[in-house]
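Only a single protein chain was left out; the remaining protein chains are all shown in position.
Let's look at subunit A:
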Amino acid sequence: MAFTLYALIQTAILFTNAIAVLHEERFLSKIGWGAEQGIGGFGDEPGIKAQLLNLIRSVRTVMRVPLIAVNSVCIVLLLLFG
């Protein structure tokens, strides 16, 4: 299977977009993956679910603005070059 670097970049952008569109109150809280449910006990080490929820929340917070820029660039490039 011949992967190219371009395919990797595309995959990364699509994955990050997919994580960024998960809405906090409309969706994540409804299925029990909200931010407040992730924080378990403080003494214990966080389990996998807590780490995953933490990761989703941090990706959403951090990548929101850069994704706007990257998506705009992608839209312009795809419009121009197909």
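To be clear about the criterion, a residue touches a chain if its C-beta (ideal position, glycine included) is under 8 Å from a C-beta of that chain, and two chains touch if they have at least 3 such contacts; residues count from 1.
Definition applied: contacts and distances are computed from a predicted model.
Participant: Absent chain per UniProt: "Aspartoacylase", "Protoheme IX farnesyltransferase, mitochondrial", "DNA polymerase epsilon subunit 4" or "Protein YIF1"?
Facilitator: Options "Aspartoacylase", "Protoheme IX farnesyltransferase, mitochondrial", "DNA polymerase epsilon subunit 4" or "Protein YIF1" considered; the missing chain's recorded name is "Protein YIF1".
Participant: Who touches the missing chain here, A:31, A:48, A:65 or A:78?
Facilitator: A:48
Participant: Would you write out the residues of subunit A that touch the absent chain, in ascending order?
Facilitator: Where subunit A meets the chain not shown: residues 1-5, 7-8, 45-46, 48, 51-52, 55.
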